[in-house]
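A protein chain is absent from this complex, but the other protein chains hold their places.
When the chains are written out, they are named A, B and C in that same order, and each has its own residue count from 1.
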Amino acid sequence: MNEQEKMRTRAKELHAAGIIKQVLAWEAGAFPSYPAPAFFTKPNAFEKIVYNEFCTANLSKYVINITEKTLIFLRPCDAHSFAQLVKENQVKRENTYVIAVGCEGCVQVDEGEARDLLESCRTCTKTDYPLFDEEINTQNNPRESTNKAARFAEVTRLDSEENTARYAFWQAHFSQCIRCNACRNICPTCHCKECVMDSDHPLDGQFYHAIRALHQDGRCTDCGQCSRVCPRGIPVHLLNRKLIYTSNK
Amino acid sequence: MRIGVFVCHCGSNIKATIDAEYIAAQVQQDAKVVHAAEYPYLCAEGGQQKIINAVREYQLTGVVICACSPRMHENTFRKTAAKAGLNPYQIEIANIREQCSWVHKNKDAATGKALKLAKAAIARVKLALPLFAGESAVTKRALVIGGGIAGIQTALDIAEAGFAVDLVESTPSIGGKMAQLDKTFPTLDCAACILTPKMVDAAAHEKITLHTYSEVEEVEGFVGNFTATIRKKARSVDMKKCTGCGACWEKCPSKRIPSEFDCGLANRTAIYTPFAQAVPNVPVIDRATCIKFKNGRCGLCADVCQPAAIDFTQEDAVFTQEYGVIIAATGYQVFSLDAYGEYAYHDSKNVITSLELERLMNAAGPTGGKLQRPSDGKAPKKITFIQCVGSRDITRGKPYCSKICCMYTAKHAIAIKEKYPEAEIEIFYIDVRTPGKGFDEFYRRAVEVYGVRYIKGQVGKIAEMNGILHMQAVDLLENKRFDTTADMVVLAAAIEPSPGAKPLAQMLATPMDTLRFFSEAHPKLRPVESATAGIFLSGVCHGPKDIPETVAQASAAACKAIGVLAKDKLITNPCVAKVNDKKCTGCGRCIDVCPYKAISLESNAAEANPALCQGCGGCASLCPSNAMDLNGFTHKQVLAEVDALCR
Amino acid sequence: MQSPVYTCSLDNVTQLINRIAEKMPVYGDFGSSKTTLSPKGFFLPALEKLYETAKINDSYKITPAPPENAPFVLLGIRACDAAAIEILDGVYLNDPIDPQYKARRHASYIVTFACETMGANCFCQSVNINPAAPKGDVKAWVKNGTFFWLAQSEKGERLTELLLDLLERTIPAGNDLLPVEPPDSAPALPLPADMLSAFNAPVWDNLHRACIACGTCTFLCPTCQCYDISSHECTENSEKTHCTRQWDACLYPGFTQMAHGNPRPSKKERFRQRFMHKLVYHMQKYGTSACVGCGRCVNKCPVNMNIVKVAHVLAQEEVNAYV
Partner (left out) sequence: MSVKIVAFCCNWCSYAGADLAGTSRLNYPAQVKIIRVPCSCRVDVQFILRAFVRGADGVIVCGCHLGDCHYSTGNYHAEGRLTQLFSLLDFMGFERERVHLEWISAAEGAKFAATMDAFVTQVSALGKNERYRNMYTKAGAQNE
């Protein structure tokens, strides 16, 4: 995984050349397998940039309404989210310098140990980068064809069941929901200034997930962050994936 | 907040199945309802005065009217509120007649529902913000689509009022169906004599611009600010130079083209004017049949044309023009008789439609006015007319009565008997409908003076055998079946909207009924206005009518149009979209959903132009952060209404 | 006088549990490691109904929810969670005493279990908690294959009386006891010198940016104790309403939302408040930091931001990525 070295050197070069003011990447945390998204402004801190299979956070949402020229490293899923944000005038393309980086998928971490690949990486079908200025090792994105089949497997499995079974499946999950809004706060296409579910309480929180999924209809880039961050492990990405599935048909 | 609730009895229409006192009593449980009353006729003068007095006496800030549909009297009650000094948009109507008392027989159920509807209206009025109508400019120009008598009359009336009019006609000349007629009922005066002067007036009127051989391709905008794109198809003749001398169509070698104007009973040349008195009297080259256009040879017409008006290189001219109002006058066409094989219309030349008979009887027609059988040219001694072919027939035809056939068949009978007294005429009918002025007297003369035989019955089958048409028929009055023969059979075929009506309706976004007639705003109260503001209906495009009615409706449509053009500015609908720019993230999704392109992005926040916005609400329900809202139907109001109805 | 130490063999520990279960409900077990959710839910449930109001013609009748004082036992509580419960007691059992919390807390029996080894992201020793010597009504531990049971409070003795026939008294030999001080001393979690320098530290500007303010850390944290009270109309008929108390998080925009707005308008202030409360404000009032080093927030934070990183960054102040 020598992208990390290239990323550090490019960051220094671009900063030295005055092309960029700051860098958005991942930084080693207090605990080894927990790198966090971080903004780097000082060149000597660029050494702390890390890039490994534990960098699970999607960086695109952090650049909304960014004012200074920022170098940002994007993998295929981040790149699609970033492109959607540019299309929706949430980030000015000229304020960003984008380097596309290769990605072999990230792993879930629990109690310090690496578990299996993230669900979104197991079913990832993206190999292209809609917007970028430079590339690092983008050729080695291993997207086997199995991902394409796996992507909607769960959706079609649920569809084939009785709707009472589906209801039981979702009630079991949603009754665990603590409305911490992590799925909303991490979602790149969920960028309202004031979320309608907070202020107006139109539905007293009921159907929060249905409304959120419908708000992303046609915009969701299927990056899988919503399910990854859910502390209760609710597979909310399935709702968006179902909408993508029906609109593809 | 001080709300007044008024429950109408509507005579017995509401009172019969809804307990009005109970509702007036129940709504007072809401602390904000300071006054509730019921009244036999709220829409009447007395009722409105009662409301005005109550608003003043109780200083009401919101009024709820439980009565008929808002589509009926919303404006009436808004004016009443304005008179009482209340903002006209702080009044809500609960529809407890059309959608409650008239559709639910059980009194308890109806009363219970009416109370719920009243509470929903109260919930809405509590959140109703005072709204102020905006203004938008009016383009002082009218567009009339369709050059028949309806379009001509409307154009003339509007022009007389001093406004510019563009009259667009798809065929090469104005005149429409009336130009094809011979005589007109009930006075038997010749159609051309009463039509051509109006055509000439229309052409000569300095306020009217004729666009014949042209079609409307696209319409945008709204009342006072329509923009139409019109395509003037290339005539291949320069209208300024052409004197209408006719040298070209005499010399044109391609002569065997069936003339649409003569319903195919005669032929025309490739370069032609539809009929002699055509206005403008400038020919058109039919490029599909002109040899010059087909294989580049010929061009004789150009050689003989002294003023050198022929121009084969002429292109279609497409132009856009602003209009304040648009009047649809697309007229009708004869219903196709393919489904009526039993009348052998397609098999025997001597079975014709009434319009074809008009051409045969017309002095300018294919036979110079002599009534001849199309098969052998002999004068028919015995003629049979069959009424309601395709009309009043829900299985294969049109469910409606075409209204004009009884009268024009009587006219044909009288006209034939006048010229050929010895001719024998039978008319098979279901009912003879003569509702107009002097109509029944006219029909009585056909029977008593001219001896026309009216048989109440149907013809089952027609077959032509060596020149004679044999018919199996039934006489319902005598209750007997009998066979009869005739030299010629005339079918009074039904009439239907012209093919151009449906695409035009979609362009104008005006509703159409299932039979492709334009839907009027209200069958009794607003017959000449379409449901879309600024678009009016003239002639048969709205429904079957005879010439007197068409002209009357044409003038009425003109009068309504003038009502708009006469204003310098129009009051715009205040129920338009508005943006809360504190919440708007500038994502621009609402821009694509707006059919009127009323939304634009200003410094990273959306903005809706009240002059363009028509208040459909598509943007408000698409906006994820509820930044976009719709006056009059705000999120809060509809949610409150849902709560009131569901609790 | 310290109460006697009892033992029993490993395999009849389940008998012990069943015996207690006959008297009162038992939650938890002497499992391999600490629970995913903290035990605070037993004393301060995520959602509880405080009272109901019903409109009877034009007056209102308020019926408070009955206090839950049925006794119950929590088994296998680790040192960090036991310390956390004490921190919660400091807040909810001092003036003004919270009746709901008090009822549940007095009805509870805490049976703690000593930890032999540290979890992957545990750092209780860094906040001077000895995993081997948990507090609680009864301390249990396993050494050389035998199960030890020591009552540490009057409640603990009452619980032990139920099990006398299953336990044998013993005088633990030297190596039966667990070491008093922590097995391997981890570096102490650095605590800011004084409140003002921590509050105005420039690092907050960058430190907060990674956080997505989802509140998972406050949800899992055994010592997070803030709640929100709201009343709701009953959906069926609008005459009845119920008032509920539910967990809240200082990271949420609506947390201290007041009429004029929110004193912590942006995520930066809210992020700072979370760690200032844990590391500084609690220390000032109760003399200990409110963090018990259980590591749940480290494990579950979706963007890998946690109190250890914040503490180190706050304390170290040397030139680093965030300045």
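Throughout what follows, contacts are C-beta pairs under 8 Å (C-beta built on N, C-alpha and C of every residue); 3 or more make two chains touch, one makes a residue touch a chain.
Quick caveat: nothing in here was measured; it's all calculated off a predicted structure.
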Item to complete: Quick one: say which of B:Thr485, B:Gln506 or B:Ser600 touches the chain that got left out.
Response: B:Gln506
Item to complete: Using the touch definition up top, pick the residue from B:Lys50, B:Lys349 or B:Arg647 that touches the left-out chain.
Response: B:Arg647
Worksheet, complete the sentence: Given B:His104, B:Arg231 or B:Arg287, the residue that touches the chain left out of view is B:His104
Discussion item. For the chain not shown, which residue from A:Leu131, A:Ala150 or A:Cys177 touches it across the whole complex?
Written reply: A:Cys177
Worksheet item: So that we can see where the missing chain sits, which residues of subunit A does it touch?
Response: 155, 158-159, 163-171, 174-175, 177, 196, 202-207, 210-211, 213-214, 217, 238-239, 242-243, 246-247
Response to the item:
Hidden partner sits against subunit B at residues 69-72, 95, 97-100, 102-106, 109-110, 112-113, 116-117, 120, 506, 509, 511-514, 519, 531-532, 575, 593, 595-596, 614-618, 620-622, 630, 633, 635, 638-639, 641-643, 645-647
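The criterion applied here is as follows: only the chains that are shown with their structure count from here on.
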Response to the item:
Counting C-beta pairs in contact for A-C and for A-B, the higher total belongs to A-C
Response to the item:
Whole-Å distance, C-alpha centre of subunit A to that of subunit C, is 32
Discussion item. I'd like the Å distance between the centres of subunit A and subunit B, where a centre is the mean of that chain's Cα atoms.
Written reply: 56
Response to the item:
Residues in subunit C with touches to at least two other chains are numbered none
Discussion item. Two or more other chains touching the same residue: where does that happen in subunit B?
Written reply: none
Item to complete: Sort out for me which residues of subunit C touch subunit A in the complex.
Response: 33, 46, 119-121, 206, 209-210, 212-216, 219-220, 232, 247, 249, 252-254, 298-306, 308-309, 312, 319-323
Worksheet item: Of all residues in subunit A, which touch subunit B in the complex?
Response: 88-90, 191-196, 200, 202, 215
Discussion item. Can you tell me which positions in subunit B touch subunit A when the two form their complex?
Written reply: 582-589, 601, 604, 624-626, 635-636, 639
